[in-house]
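Here the complex is missing one protein chain, while the rest keep their positions.
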Amino acid sequence: MKAKVIKKDDIAGFLDSLLKEYEVFAPVKRDRLVVFDRIHSGKEAFLNYTTSITSPKEILLPQSETLFTYSSTDSAADVEVPSGEERPRLIFGIHPCDVKSLIFLDRIFNEEEYKDAYYLGRRHAMVVVSMGCIKPRATCFCTSVGGGPFSTEGSDLLLIDIGDEYIVQVISDKGEKLLGKAHLEDAGEDRLSLMKRVTQDAEASMAPKLNIDGLKEKLDKMFDDPIWDLLAEKCISCGVCTYLCPTCYCFDIVDETRNSGGERLRLWDSCQFPLFTLQASGENPRPTTKERYRQRIMHKFSYLIDNCGQIGCVGCGRCVTECPVNLDIRQVLTAISNR
Amino acid sequence: MPDLSAKIREVVQKMLREQEVELVIGFEQGSMPLHSTPCFIRNEEDAQRLVWNSFCDNNLAKYLVKRPEKVAIVAKGCDTRAIVELIKEKQVPRDQVVIIGIPCQGMVDRRRIEAELELNEILEYEEQDNKLTLKGDGFTKTVNRDEYLYPCCQACPHKNPTTYDILIGDMVAEQAPDQYPDIAEFEAKPPEERWQYISGEVNKCIRCYACRNACPLCYCKECFVDKTHPQWIGKTTDTNDTFIFHLMRAFHLAGRCVECGACERACPMEVDIRKLNRKLAADVKELFGYEAGTSLDQIAPLATFRPDDPEEFMLGV
Amino acid sequence: MKTEVSGWEPKIVAFLCNWCSYAGADLAGVSRFQYPANVRVIRVPCSGRINPFFILACLQHGADGVLVSGCHPGDCHYLSGNYSARRKFALLKRLLEYAGLEKGRVEFSWVSASEGGRFAEVIAKVTEMVKALGPARKLVKK
Partner (left out) sequence: MKNPYLPTPMRIERVVVETEDKNIKTFSLSFLHKEDEANFKYVPGQFAELSVLGKGEAPFGMASSPTQTGRLEFTVNKMGLVTTELHSMEPGETIGIRGPLGNGYPVEALEGKDIVVIGGGFGFSTLRALTNFMLDKRNRSRFGDITVIYGARNPGLLLYKEELPEWAKRDDLQLYVTVDRGDEDWKGKVGVVPVIAKEAAPRADNAYALVCGPPIMIKFTLPVVQELGFSPERVLLSLEMRMKCGLGKCGRCNIGNKYVCRDGPVFTLAQLNHLPAEY
């Protein structure tokens, strides 16, 4: 694998050159929080972060998006689908767990039987420049769910912080092309051995792996297990875990009218909201936190394996750190495995 | 802060042993440093899990609504205030709940500590008296807990339980009644600046409704935001819709908000939610002389009136 | 911040209680009192019927101002509807203005069935205030 090197001081300039060709999304600081947003200048990018509060899924799957607009609510009228993005998108400084979530979403929205034009409009030609995690948080568990702090899967370039410089690992042709005009120096032996030390230290600092072997087989026998009553007891049915989760993709479709016309929107939704499954008759097949929390875990760790061969968790730890009642998915998975 | 964990366990064990209640809601050690988490205790042995420390910040009254069984609850000042309101609103029968009141010395704002430490992650902590010792990879830091209390705790005039059946720990000195200086200060700014500030805050909102769901007084079966028929506000993160969501969320809590700060702590986006709640609390106190959750007898301010209520706001022609 | 748009006339929604203010409006008409034609009247059974969302929905969907008017204290057809409403309105008005909504966008008044002249004056005053503020910009859904 080719490896180049770039000075930290040169990153802003590198981003500025990318901005000429791409719509660039990068971590930025808003008050105390780091979120992903579109940047218009290389200086906006804030790379010295651990985990962004919201996940970069919103770049591919906005919290609300217009499916189509209409100038009149008469259904005979023509509806208009918003035109796609003009410039290809580039995500910069995304951590490997979040990159894994992009691959996850691809298997949902870009599969043989269902190709989502809205999603693909944003995803196709997208370039991913990721950044290895030299300081994984204690709540990170990517290695327990098939990822790793320096995983290259899904990236075109991977940056690794070695102090004043980043090693730039070239993963794909797209990545190679991206570096084309940047004329970066080769990393060289010394830097590579420094990188090796940095990555080994980071990997060693990861919290012990969760013992969740055979989780799916367990779950498949546990739908009626009384443990669900206890696991979900403190859940308050808010949407924090699902909205911050990089793989939660469930959505709602609603209409909004303005003047004589309006639009049909696709919005994030959450399986933790009672309204998610409430029927017009008043009947709700998932009436309490027990059924809703069970659905979340089952969907992520069993149903998704059956339906698209992957689990719905990348181990980013957002739901762990942000749950208002400290309902920790790591503890839940462990409790299930110990059942 | 005195460690009352042992005393709480003792009381709870006795209650369960004597079958006084079926369930006790309290706090146990959380899964991360600087976290405690709600726990549900149904038998004597499990009572060992109960703890009391500077991180018991959830308002447990949230879990009392529509419970079938008789419950005991570990309650700080603000939890008891919420319980009082829930009792008055007939959500919790008084004889179905045993309140284990605990005088509170304020809870610690872990986000503020974490923000100050930047990337130095706290991996372990110890609490002794008023000192918190924080340990991480290559650092140890000791801070005074009282300097890191949540904003709502700093202003809290009701640290002691406003009602209780059992009291654990010694009553603490209450500070002077809240004069809402932050609200007065904000109000002194030009309207446009206030508008811009609140617009900026609501723009952070992702409509996850954690503020609503963490609130002990938000128990409506169907929330106004979920209504489709009529649909009062749009469901996107459009600034105006979100602005109205926050205005009306606060308004629905007028005279009911016990200022526990659960909404703000639950918010992952750190929206300044209490800016609105506290305005209403200040107005309710000024106009109607009511402070939520402080009395079981006083009628809720929006459930009553006086013929001579202030009406200086009415259009004079 | 005043924005006087040439030829612009404000749209004002007036929620009038059936028993007093609506009758007052009627009397103003019968008595041929002149008042600005900017008001769209919505008759409600009582000022106590007003859900704050009615007011916010008006502002969101094109009203430049909102007036709520009911019976004078003590005169409520339902005895205490306006008393309860008064507490709600006091808090709501303060909250909206605190959040930065201009004073004068949302107003409350008492007008009895016999106060046709007063009704005309209230409408004139509200219209004048909203005109001075210019078209609504805040909370308006685009």
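Order of writing sets the chain letters: A, B and C. Residues in each chain are counted from 1.
Basically, a residue touches a chain if its C-beta (ideal position, glycine included) is under 8 Å from a C-beta of that chain, and two chains touch if they have at least 3 such contacts.
Note that the coordinates shown come from a computational prediction; the quantities given were computed from them, not determined experimentally.
Chemist: Which chains here would be touched by the one that got left out?
Modeler: Missing chain, whole complex, touching shown chains: A, B.
Chemist: Return the single residue from A:Ile108, A:Leu231 or A:Ile297 that touches the missing chain.
Modeler: Answer from the full complex: A:Ile108 touches the omitted chain.
Chemist: Given the contact definition stated above, which residue among A:Ser64, A:Thr199, A:Ser237 or A:Ser302 touches the chain not shown here?
Modeler: A:Ser302
Chemist: Please identify, in ascending order, the residues of subunit B that touch the omitted chain?
Modeler: Listed in rising order, the touching residues are 228-229.
Chemist: Can you name the residues of subunit A that touch the chain not displayed here?
Modeler: 67-68, 70, 72-77, 79, 81, 108-109, 114-117, 223-224, 249-255, 257, 262, 264, 266, 269, 271, 276-281, 285-286, 291, 295, 298-299, 302-303, 306-307
Heads up, the rule we're going with is that only the chains that are shown with their structure count from here on.
Chemist: State which chain is most central when centres are taken as means of Cα atoms.
Modeler: B
Chemist: Per the centroid of Cα atoms for each chain, what is the distance between subunit A and subunit C, given in Å?
Modeler: Inter-chain centre distance comes to 48 Å.
Chemist: In subunit B, what residues contact two or more other chains?
Modeler: 234, 238
Chemist: State the interface residues of subunit A toward subunit B in the complex, per the touch definition above.
Modeler: Contact set of subunit A toward subunit B: 30-33, 48, 50, 53-54, 63-64, 135, 137-139, 205, 230, 233-234, 236-240, 242-244, 252, 254, 256, 265, 267, 270, 273, 275, 320-322, 324-328, 330-331.
Chemist: Tell me, which parts of subunit C touch subunit B in their complex?
Modeler: Listed in rising order, the residues of subunit C that touch subunit B are 1, 52-53, 56-57, 60, 67, 73-74, 80, 83-84, 86-103, 107-110, 118, 121-122, 125-126, 138-142.
Chemist: Subunit A touches which residues of subunit B in the complex?
Modeler: Subunit B residues touching subunit A: 30-32, 35-40, 58, 62-63, 111, 115, 119, 121, 123, 137, 204, 206-210, 212-214, 226, 234-238, 262, 265-266, 268-270.
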